[in-house]
Structures are given as structure tokens and as C-alpha cells.
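In this view, the complex is presented without one of its protein chains, the others remaining in place.
What follows is chain A.
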Amino acid sequence: MSTTATRVIVTKQPSTQRRLVRKPRPEHLTRPGQRSRARRETVAGYAFLIPWLIGFFGLTLVPMVYSLYLSFTRYDIFSAPKWIGLDNYIRLFTNDPNFIQSAQITLVYVLVGTPITLVAALLVAMLLNYRDRGAAFFRSAFYAPSLIGASVSVAIVWRAMFSSNGPVDNGLSLFGIELGGWIGEPSLILPMMILLAVWQFGGTMVIFLAGLKQIPKELYEAAEMDGAGPWARFRAVTIPMLSPVIFFNLLLGLIGAFQVFGSAYIISNGTGGPAGMTNFITVYLYKTGFSDGRMGYAAAIAWVLLIAVAIIAAILFRTQRNWVHYSGDNR
């Protein structure tokens, strides 16, 4: 609500100013002068854009197009790329068990980890929204893991925590759960990676918290008067009012989860083990490109990842109309 209000003011200001300046000018001078000023403004605009444009073309667009080209070649860094058409893509899907495994575990990580992260973040955000006292402290406390979550030290600490006879193993033993170490166990390492991701819900939580604060109190009061209990208020007021924020967090969460790399690389010591269970797509991509020196093949993996993320994002956008409610939207 308030954002639309400010936007109106911002767009109005320059136009009124311009009209004020323009008015006293003689009629015959207006048009050429206006045009040259417009051109000057355009030039100035592009001049200010240049640093960004250089970055965009030099660091993003050109390398991306080049990597698309490389994905159709065999390229070992040392000798020139050799065109092999679709061979890389064909091999990826028909003759590479590592890639299939890598895609599977990445999907599990994304599709299980992201919703859990969102639910955890929303729950904590609602708790923090409920009481004001000490909220700032808890907000920071819950946000802290996100700040340090991707760091090397945390991954190393998690390694130690989840090893055989580490705190987690010993702690679970107290309850009679004998799982052993998670780090070296192919069936437990993926849940541990998901746990590590969920633990870093702070960023998502802060956005949820901001969204919750935006929901007008009157809606809750009205609902309460109609006899809605806490659950009904949550379902009928909080969720619909928060749906644009949920959508935003879901989209960013999914895209971010697809790109998981640092934690997996450190926890597996760069091996993608045990038994390839932390060999997420980005880790496999990195090892293929930089350890094995198969850049063409690595580029093909990168493009498959990009297209997969794009498809999932597109599907998500398609479903928007069914559950996302924007304010002022009367659908």
C-alpha cells in the first residue's frame, strides 16, 4: 500500500518540474531543444550505465554465450575446442550414471530442503511477530547462521558434529538411536546436507517477518469477531496476505538450492562422496571442468542446470494465479 503511494509521488515530481521549466520557452525553440536535451539525457543515461554494461557483457553475457558454444565441443583447456555437436548432451542423458545420480540427489535436496526451510522460517517469523519484547535479539540470533552458514568453518564444524562418536552420534545414542556417523554414510549425508540448508533459514525468515508486519491488524480483528480461531486466521488471513512473499521466498529458495556448492564441496573434501551422495550438479560440474579438464562437457552440464532451473521457475510462475494474491488484485 505505502509503496504504491510513494511511487506516485516519485513519478509526479519530475514531470511537474519539467513542465514548469518548459512553459516560458518560446514555441519555436521548444521542439529541437527538447529533442537535444532528450538525446543528452539518453547519452548521460548510457554513460552512467557503462560500468554495469561492461560487467553485463564482459562477465555475464559473453561468457554465457561462449559456454553455450563450448557445450557443443570437446575442450580440455590445453587445445582448441573441437565441435562435436550434441554428443555432450546425448552422453549426459544416456551414458553417464554419475550425472543421473547427481541430478537425482540435487532434485531431492531442492524439493525437500526448500519447503522445509520455508516452513521453518515462517514458523519462527510468526513467533517473533507475536511478541515484541526481545524480538530484535532473537531476530539477529536466528539470522546469524545465514550469515556464517556458507563459510568454511561451519562446514568443518558440521563435519565434526556428524562424525562417528561426534556430538550428534553420541546424543542420538542416549535415546537409543544408533545411526553412527552421518558424514561417511551414503544414506545419511543427504539428510544432513538438507538440515544444514534448513538451519540457514534466517534470510527467508526476515523477509517473512517484514511481510507479516504488513498485514493489517484489522483483518485479524474482523476474523476474530467472526469467530475464527488461530488456525482459521492463519489459513484465511495470514497465508493469502503473505502469498506474494511466500512466492518470492519459494522462487529464490529453489534457485538458490539448485546452486548448492560450497557446503557440499567442503563437507566431502571436494570428493562429492560418500558414494557420490554429495556430488550435486554444481560439484559434478566443477570436478568435470576443473579436475578432469573436460570443459565442454562441464559447459553442457551447466546449461542443463540452467534450463532445469528455468523450467521450474516457469512452472512456479504459471501456478501463481492459483494461490498468490496481490493486494488490489481483484481476481
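What we mean here is this: a residue touches a chain if its C-beta (ideal position, glycine included) is under 8 Å from a C-beta of that chain, and two chains touch if they have at least 3 such contacts; residues count from 1.
By our rule, contacts and distances are computed from a predicted model.
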Per UniProt record, name of the chain withheld from view ["Cysteine desulfurase", "Glycine dehydrogenase (Decarboxylating) beta subunit", "Predicted polyphosphate-or ATP-dependent NAD kinase" or "Carbohydrate ABC transporter substrate-binding protein, CUT1 family"]: "Carbohydrate ABC transporter substrate-binding protein, CUT1 family"
Sole contact to the chain not displayed, among A:V43, A:L59, A:I77 or A:I311: A:I77
Positions on chain A where the hidden chain makes contact: 74, 77-79, 91, 95, 97, 159, 163-164, 180-181, 183-186, 268-271, 273-276, 290-293
